[in-house]
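One chain of protein is taken out of this complex; the other chains stay put.
Lettered A and B in written order, each chain numbered from 1.
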Amino acid sequence: MAEIKTLIKIKPKTYSVGDVVAVDFMAMHPMESGMRKDKDSGALILAHYINEVTFLLNDKVITKMVTWESLSVNPLFSVNLKITGAGTLKILAKDNKGQSVETTQQITPKG
Amino acid sequence: MGKRSLSIALVCLALLGSAYAEESMSMSAADKAMYDELLENNPADMELSEGESLFGALIGKAGYAKMMGVSEKALPAYIAGFPRYVDSAKKVVTLSQTIQMAAASQGKEVPKLESPEMLKMTLFLKSLANGQKTAMNVKANPQMKAMMTLGKAVFEQQRGGRGLSCNSCHSSDIIGQRLRMQILPDLGSKANASAGTWPAYRMTKSETTLLDKRFQQCMDNALLAKIPLGSKEMVALEVYVTNMTKGNAIHVPGVKR
Partner (left out) sequence: MERRSFLKSFGAMGAAITLIPQLGYGEEAKKVAGPNALSLDAAMSAITGGKAVTFSPKVTLSAPEIAENGAVVPVKVSVESPMTEKDHVKEIHVLASKNNNVRCADVYLSPANGSASFGTRIKLGGTQDVVAVVKMSDGTFLAAKQNVKVTIGGCG
């Protein structure tokens, strides 16, 4: 199975300690509902979706999500984060077929 | 498909643009803002970053600029002028075709125009021109002039069982009417900036698509035989449609319905 491609964006790009920023996490994933039929064979396509996303700051869980097949293909997961200092943001995403991906982003406040 | 449903569809086509284009069905400003936000978190951004590494491995910006005979600094403006006549190819080519030329020049496997790698690299290459204005010049040389003429002919050529052409839905006198809930877009408008915003992420297909592949999807839906990517006719069609948006800003990847 191909590796799941991901992207983290922090908005705004520059921030200081005390700011609340947006963390936007995207993943390339088919998010199959299990209700679609294959066009050629007519067989149901098995459900395949991201079912768990965990945001960790310096290895401490700050947000956890249980997600379902109703999310769009190539989904977006966006939450806020209060900047308390420099650190590492790690986002773990898992799908219902057991595949997982870990993406990290350095948090580097200005000033 | 039964004959009956076909005739129903034809009746509906005849009804196209009749009185049901109510204002209440249009998107509100607030709704539009929500969709515009998709541009900032465009799933195609992930393909763009892959395209950057693929392109880097294939030839890189410096190598590409050298091959095309321009300075690296002039590359954004140069890319904004595609499709264009390229001497070494002896024809008018699209950006994707220059990537094929680049692969050949490096003695590497030439990626197919339909391939995902081609999409990603074309997206990256075009993104170098972000912020520029669409600057294709149809009067630059006889070859471009000829392609513009051919492109207009392709755009207006009625084909298939229903005798549809691009013009059937995109002529200037039908713009703003509706096909089901969809307002038929003005391909040349600043708001649409069509050619300058492809490759784009298509929400209905949940995938990123090249402009010429979008043309093929349109042909497919209109029950027309698909014009092959890279053919003279397809490049001409891209020239013709790009010319409609001349001077519009380039911003890729776009987001489309």
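In this section, a contact is a pair of C-beta atoms (placed from the backbone, for glycine too) under 8 Å apart; a residue touches a chain by one contact, two chains touch by 3 or more.
Quick caveat, the model's predicted, so the values are computed rather than measured.
K.L.:
Counting contacts across the entire complex, name the shown chains the missing chain touches.
P.N.:
Counting the whole assembly, the omitted chain is in touch with A, B.
K.L.:
Touching the hidden chain in the complete assembly: which of B:Met67, B:Val110, B:Ala153 or B:Cys218 does that?
P.N.:
Answer from the full complex: B:Cys218 touches the omitted chain.
K.L.:
Which is it among A:Ile8, A:Met65 or A:Val101 that touches the chain not included here?
P.N.:
The one listed residue touching the chain not shown is A:Met65.
K.L.:
Considering the whole complex rather than only what is displayed, give the residues of subunit B touching the chain that is not shown.
P.N.:
Interface residues of subunit B facing the absent chain: 1, 5-6, 8-9, 11-12, 15, 20, 25, 27-28, 30-31, 34-35, 37-38, 169, 179-182, 184, 203-204, 206, 217-218, 221-222, 257.
K.L.:
In the complete complex, which positions of subunit A touch the hidden chain?
P.N.:
Counting only subunit A, the missing chain is touched by 20, 22, 24, 31, 33-35, 37, 44, 47, 57, 60-73, 75-84.
The definition used in the following text is that only the chains that are shown with their structure count from here on.
K.L.:
Distance-wise, how many Å sit between the C-alpha centres of subunit A and subunit B, to the nearest whole number?
P.N.:
30
K.L.:
For subunit B, which residues count as touching subunit A in their complex?
P.N.:
Within the complex, subunit B contacts subunit A at residues 40-41, 43, 45-47, 49-50, 206.
K.L.:
What residues on subunit A touch subunit B, complex-wise?
P.N.:
5-7, 9, 11, 24, 26, 28, 72-74, 76, 78
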